[in-house]
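Heads up, one of the protein chains got dropped from this complex, but the rest are sitting where they should.
For chain A:
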Amino acid sequence: MSQQPLRGSLINNQIRLASTTAATATKKGASTKESKQDDSILLEHKGDFTTGVSRLREHYRNTVQDDLMVLTYNHTFKPKAKIPEGVRVELKGNRHIKPAPKAPSSRHIPELVKIDVHCMMKEALVSKYNLLSGFMAIQSITGEMPEIINSKKGVHPWKLRAGNPIGCKVTLKGDKMYQFLDKLVEVVLPRMKEWPGLPESAGDATGNIGMGFAPSALSLFPEIENNFDMFPRMTGFDVTFTTTANTNLEARLLLSGFNMPFQVKDHSAPKAKEAAAPSIESASA
């Protein structure tokens, strides 16, 4: 029913139907209790019922999206030759073929798709209940119930057996994702001591960026800071930003648009040397 488009006649019909059932229910009188219980419908939980405005999403729509469209535009775009079906292309050095970039369009603007927060706790090898602290911490930070990650293979030197619960992971999308990013950028990252920003070359060449946090960073989150003593073990965690960007540059541009700090290095040094060299030559001559 909820899939149908908004049509005046349909809604009027539904309201009429609802009002008639209500009218017949009230007419019954003595048996209203039973009819009320029969009539009530269970509200299915379909996603998050958020009513507020997502600050960073609005910022993206108002500012970042337009600028990204201009900054990532390439007028001289040549489509790559498509590899025909069934042909197997092998690259040297175990490299994989990157997906062919699409022609520039107003629809292909880099956008943040999801954020993965993942923590692995070695202490869980000793006892699986040690994982509870990390589990609770990640739930407090992100607001979503994480899923427990079990090991796929066993590694005997590390006392790891296949199928051991070893970590927890949560995938954030939509409002929750922007909320988490907001918290990171506004509260946590500024408080981190001696963190120069993400490296200049950050990115996995297909438009995703990952970063790791030490256990000390966990205590900087307001949710954890307030009840610090209730967490038996502080754990480090990693955050992966998945975007629709095609290159590292696009991914970095996107994240910096949300005030994510990157290390900025000066790349103009050779010019200064060139300017100095002729003056020395002229002085000696």
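We adopt the following convention: contacts are C-beta pairs under 8 Å (C-beta built on N, C-alpha and C of every residue); 3 or more make two chains touch, one makes a residue touch a chain; residues count from 1.
One rule holds for everything that comes next: contacts and distances are computed from a predicted model.
Trainee: The chain dropped from view, which UniProt name applies: "Dynein light chain roadblock", "Large ribosomal subunit protein mL40", "hydroxymethylglutaryl-CoA lyase" or "dolichyl-diphosphooligosaccharide--protein glycotransferase"?
Mentor: The record for the missing subunit names the protein "Large ribosomal subunit protein mL40".
Trainee: Touching the absent chain in the whole complex: find that residue among A:101, A:210, A:236 or A:261.
Mentor: Of all options in A:101, A:210, A:236 or A:261, contact with the hidden chain holds for A:261.
Trainee: Which residue, A:105, A:150 or A:216, contacts the hidden chain when the whole complex is considered?
Mentor: Counting the whole complex, the residue in contact with the absent chain is A:105.
Trainee: Which of A:132, A:211 or A:234 sits in contact with the chain that's absent?
Mentor: Spelled out, the listed residue whose C-beta touches the missing chain is A:132.
Trainee: Can you list where chain A touches the absent chain?
Mentor: 1-2, 6, 11, 14-15, 17-19, 21-22, 36, 39-43, 45, 48, 55-56, 58-59, 61-67, 69-71, 73-76, 104-107, 109, 126-127, 129-130, 132-133, 135-136, 139-140, 143-147, 170-171, 176, 200-201, 223, 226-227, 229-232, 249, 252-253, 256-259, 261-262, 264-268
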